[in-house]
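One structure, pasted below without further comment.
All protein chains but one are shown in place.
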Amino acid sequence: MSYSILTFFDLILVLTLLSLSWHLLNSEDIFKAVVLFISFGLLMALAWVRMRAPDVALAEAALGAGLTGPLFLAALRRMNRCHKGERRLDIDENRDGDNEKKMEQPHQRS
Amino acid sequence: MFPSDTAVWIVFPVILPLVAGLLCFLFKRGTFGIALAAAIGNFFVVCFLIYQMLVYGPMRCYIGGWHPPLGISLRIDGPALLMLLMTAATGLAVTLYARGYFLFRISDPLRARRHKRQQYYFWPLWMLLLTGLNGLFLSADIFNLYVTLELIAVSAAPLAALSGKPASLRASYRYLLISLIGSLTYLLGVVFLYRSCGVLDLALLQNLAGDGLGISTALVLLTVGLMLKTALVPLHFWLPPAHANALAPVSVILSALVVKASFYLLFRFWFEIFAPIISPSSLNFMGTLGALAIFWGAIQAMRQQRLKLMVAYSTVSQLGYLFVAFPLSMFVDGGQVWSIVVFIALTHACAKSAMFMVAGNVYLHLGHDRIKSLKGVRSSQPITVFAYGIAGVSLMGLPPSGAFIAKWMLLSASFASLQYWWAVVIAGGSLLAMIYVFRVMSHFFVIPEGESSKKNVSLSPLLEWPPLILALISLFLGLISPWVLKIVLYKDSGLLAQIFQGGLP
Amino acid sequence: MITTMLYSLTGLILFGMGFYTLIIHSHPLRKILAVNVMATGVFLILVATAYIPVGQGDIDPVPHAMVLTGIVVSVSVTALALIFACKVQENSNLDLLRKRNHRKPMKERGL
Partner (left out) sequence: MKKKWNNHIRGRNPFQLLFLFLLFMLTVILAVIFCNIPEKSSVLEAGIVSMQNQSGVNSPVTAVLLNFRGYDTLLEVMVLLIAVIGVWSLTKATSFGNTADISPVQLGVVHLLTPVMCLVAAYLVWQGSHLAGGAFQGGAILGAAGVLLLVSEIPWTHAVPALVLRIGLVFGPLIFTGIALYCLWARGGLLDYPTGSAGWLILLIETTCALSIGLTLALLFAGGRPDENGSEGDIQ
C-alpha cells in the first residue's frame, strides 16, 4: 500500500467526481444537470489521464463531454420547443402531465 | 476440403447480412433483392456449416489469426448451429413475409409515402439485426458478446418504433432503456470476470472458472443482465407492449429471434462456463421463475382483448418453458443438456412467427385485431386460419411437434428425478396454452347469423404461405428429431464426433 | 494498489448512483443522463483494474480498447435514446394540446 503525493491528488479527484455526479443526478433543473454532466465528462478525462489511459481520455473528452453534452442540449431545446411559451428554466421533471396548471402559474411549485 | 481450424466459412453468416445491410441503406431501389439474396445465402451457408460440422466435428475460427488469449475466436458446435439454422429459416420467412406486407401496405394510396419510408428503413435495420444475431450465436468471447448484444438492442428498438404510432414509440423507448440497463449489468459482470480471470475467451474461462466469490458475483450480474433482456417474469413488463405495437414482420423478429439470443447466452453460461459453481438451489430458483412465467403469461394471454397482445403474452409464457429446463437438464436421459432447450427454441420460433404473421394478416384484412370481432375470418382467409391452427397445436406441444419432444423429455426427466411438481407445471402450462389458443380459434370460426360468409379475400401468396410453411415446420419438427439430436450431440465432444464419424483427423 | 481500489470504488458508487436516479426520476432526459453516468462508472472500474504505477512495467491495453469501444457504443445509444425521448415528448404534447383544445372554439386553439 504505497502512499504517495498522488494518492492525495486521487482523493481530491475522486471526491470531486462523486459530488459532481451527485449534484448532476439530483439537480433541480434539467439544464443545470446537462451543464454539470459536461463538466463531469471533462473531469473524467482527467481521471483517465491519471489512470495512464491517454486514448480513453481523448475519447472521453471529445465524445463523452464534447458531443454528448451538445446532444443533450439539442434534445432539451427540442423538447422545450414543443411547450410554446414555457420558459426553459421552469422545466421540472415532476410535472407528470398537469401541464395546464404549469402553464397558468409557471413559478408555483406543484 | 477446408482444414478444420482455419474454417473460412464460419465468418460468412456474419459478413453476408452485414454487407447486405450496408448496401440496403445505400441504395433506395432493389433493397428487397439484396436482402433476399443475403437471407438465402445465409441459409445455404448455415446448411453447409452443419454439413461441415458433421464431417469435421466442432470447429473454431481465429479472427485475424490470433489465438484466444489475444484474439477473438468464433466457434461452431451443435447448439450454436441449430440456433443459426433457426435464425436463418425464420429470417428467410420473415424477409418474404415483410415483402408481401409492405407491398400490401403501399398499395393503398392513402399513406403510401409513410409505408414506403417504413419499408426503406426496415431492410437495413433487419439485415444488421441479423448480423448481430449471427455474430452472437457464433462468438466465443464475452466482450464480443457484449458488442453483439448492443448491436441487437440498437437495431431492434428503431425497428419496433417503425410504425410511428405513439404507443409503439413509448413501448420501444422503454424497450431501449431496459436493454441498456441489461447491457450495462452484463458489462459489469464482464468486468468482474476479467478482474478475476484476466481472460476474455469462453473456452479459457471454462477451465479457469474456480469457485471464487468474484466469479459467482460475475455470474449473478451476467444472469440479471441477460434475464432483463430475455424478459423473464419479474422483468417482463416491457415485452408485451413492445412486441404487440410493432409492425407485423418486426414483432415476428422480436418474439421469435431476439428474445432467444439472450436466453442462448444465459444457458451457455450456466451449463458450460460456470457449470462447476452452479448449485441445485439456484437451478431450482430459475425453474420456479420459469414456472411463474408459464402461469403468469398464460393467464394474461387469456385476458387480452387484442390478438397481438395475446400472442406477445404467450411468448412470455413459452419462455417460461425454457427456464423450467434449467433444473431438469441434469436428469435428461443421455445427458444431453441442450436437447430440451433446442427443441423448445426451434418450435417456439417457428410457431410464434407463424402466429404473429397470422395476426398481421388479420390486421391487414380487418383493420383491427380485436379478438371479440374476428367474425368469420375463416371464410375470408382460410390459409391464414389453417396456419394459426397448426401453429397453436405445435405451441401447445401436441405429438408430432418439436415442443412435444421437449415436453416429453422434461416429463421423463422430472419423473426420473422424482420432482413431480415440474411435471404439474409443464402439464398445466400446456393446458393453459390450449385455452388461449382455442379461445381465438372459436372466434375465427363463428359466423354471425346476419352476414353471409364473406368471399375469399385473396391476400398475396407472400403473406399467406410463409406462416403456413413455418407452422408445418414446427409441427413436423418432432418427426426429424433424431437428426436434430445428432447435431446437438456434436457439442464440444470432439471424441464422440470421431466415434460416430469413423475417426477423421 | 490503493489507486486501483480507490477508483474501482468510485466506479461502483457511480454505477449505484446512476441506477438509483434511473429508477426514481421520471423525466426521460434524466434517465438517459443516469445511464451515461452508470456506463462511465463501469468503464472506470474496467480501466482501474488494469492500472499499474508508472515505474512497474507498461499497462495491459485490452481494457483500454474495451473502454474505447464502450464509449463509442454508449454515445451512439445515447443519441438514439434522446431522439426517442423527443418523439415521445412530442406525441404526449400533441395529446395534451388535443385533449385541452377539444373544448375550446377553433380560433383559440394553440395547434
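By written order: A, B and C. Residues from 1 in each chain.
In this text, a residue touches a chain if its C-beta (ideal position, glycine included) is under 8 Å from a C-beta of that chain, and two chains touch if they have at least 3 such contacts.
Here the structure is a predicted model, which is why all the values come from computation and not from measurement.
Touched by the hidden chain within the whole complex are the displayed chains A, B, C. The residue touching the chain not shown here, chosen from B:Gly78, B:Pro124 or B:Gly429, is B:Pro124. From the options B:Lys116, B:Arg303, B:Arg370 or B:Lys486, the residue with contact to the unseen chain in the full assembly is B:Lys116.
Residues of chain A in contact with the chain left out of this view: 26-29, 54-55, 57-59, 62-63, 66-67, 70-71, 74-75, 78, 94, 107, 109.
In the full complex, chain B touches the hidden chain at residues 6, 8, 11, 15, 18-19, 21-22, 25-26, 28, 61-66, 69-72, 113, 116-118, 120-121, 124-125, 128, 131-132, 135, 143-144, 147-148, 150-151, 154-155, 157-158, 161-162, 192, 195-200, 212-214, 217. Within the complete assembly, residues 1, 5, 8-9, 12-13, 15-16, 19-20, 23-24, 45, 50, 58-62, 64-65, 68-69, 71-73, 75-77, 79-80, 82-84, 86-87 of chain C touch the chain that is not shown.
Keep in mind that, in the parts below, only the chains that are shown with their structure count from here on.
Across the two candidate interfaces, A-C and B-C, the one carrying more C-beta contacts is A-C.
Work out the mean CA point of chain A and of chain B, and you get 38 Å between them. A separation of 28 Å divides the Cα centre of chain B from that of chain C. For chain C, residues touching at least two other chains, in rising order: 85, 92. Looking at chain B, no residue sits in touch with two or more other chains. Against chain C, in their complex, chain A makes its touches with residues 1-3, 6-7, 10-11, 14, 17-18, 21-22, 24-26, 30, 33-34, 37, 40-41, 44, 47-48, 50-53, 55-56, 59-60, 63-64, 67-68, 71-72, 74-76, 78-79, 82-84, 93-94, 96-97, 99-100.
Residues 15, 19, 22, 28, 31, 35, 38-39, 42, 45-46, 49, 62-63, 66, 69-70, 73, 76-77, 80-81, 84-85, 87-88, 91-92, 95 of chain C touch chain B in their complex. Chain contact summary for the complex, chain C toward chain A: residues 1-3, 6-7, 9-10, 13-14, 17-18, 20-21, 25-27, 29-30, 32-34, 36-37, 40, 43-44, 47-48, 51-54, 59, 64, 67-68, 71-72, 75, 78-79, 82-83, 85-86, 89-90, 92-93, 96, 100, 110.
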